[in-house]
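Notes for the one structure printed next.
Partial view: only certain chains, each at its native spot in the assembly.
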Amino acid sequence: MSHIDAEAGADRVQAFTEYRQRMNERILSQDNQVVRRFFALDTQTYKPGALDLKTKELLGLVASMVLRCDDCISYHVAQCKQAGVNRDELFEAFSVGLVVGGSIVIPHMRRAVDFLDQLEAGEPNAAAQA
Amino acid sequence: MSHIDAEAGADRVQAFTEYRQRMNERILSQDNQVVRRFFALDTQTYKPGALDLKTKELLGLVASMVLRCDDCISYHVAQCKQAGVNRDELFEAFSVGLVVGGSIVIPHMRRAVDFLDQLEAGEPNAAAQA
């Protein structure tokens, strides 16, 4: 992987993250208690409890895949990576999403793998190895 | 808000509207009566009747949110604004869509609020105040 690809990967991940943060702040600046509480509850949902963080993020990922939401998939792929889920495990989670949700999931899986590649390209080690 | 932002907002709203109109004309130029009747019925659906225009547009908006269609959401946000729905009311409608449809709706809500901001940025008054 070239240095330029590594930068492009990092840029796309960063652009996604920045838009997400900027609009979340915009939403939460509105005085609507139901919306604010929902966002707080969403965060609480993935805290480790009876199930560990890794399992919960994988649950969020597969739920996002079968409901076919690219942004949600990207977000949970990134969270899974941070929680220590490796590529083989991610593909097994993808395989569950694919079989439950059908071929209609495939275009989202393409973009998920693309995003995963970009994430890995943007990692210091990956860039160093390039 | 800068003058440039106001113009960008107006431009994005305009691009959306122009594509929508151009492709609708393209679709209706085809000699398919079922499609043409569906489009006519779609327009008739939001005419005021037992329920007023504002309520009907809000219904269309929340239906579009839980079905997670960005273009439909943008369209109904614009129609709601024209029908006199204010920002607090729009956010209460968003909150119903969010709670019924779940966190999977959040990325669409981000884009809905972004579109709403652009709509308001493109308004003569908003630009004047900027």
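We call the chains A and B, going by the order they appear; numbering starts again at 1 in every chain.
One rule holds for everything that comes next: a contact is a pair of C-beta atoms (placed from the backbone, for glycine too) under 8 Å apart; a residue touches a chain by one contact, two chains touch by 3 or more.
The structure presented is a predicted model; accordingly, all values stated were derived computationally and were not measured.
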With 2 chains shown in place, count up the copies in the whole assembly for me. 6
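Simple rule for what comes next: only the chains that are shown with their structure count from here on.
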Using mean C-alpha positions as chain centres, tell me how far chain A is from chain B in Å, no decimals. 27
In the complex formed with chain A, which residues of chain B make contact? 68, 87-88, 91-92, 94-95, 98-99, 103-104, 106-107, 109-111, 113-114, 117
Spell out the residues on chain A that touch chain B in their complex, using ranges where they run on. 19-20, 23-24, 26-27, 30-32, 34-35, 38-39, 42, 45, 63-64, 67, 69-72
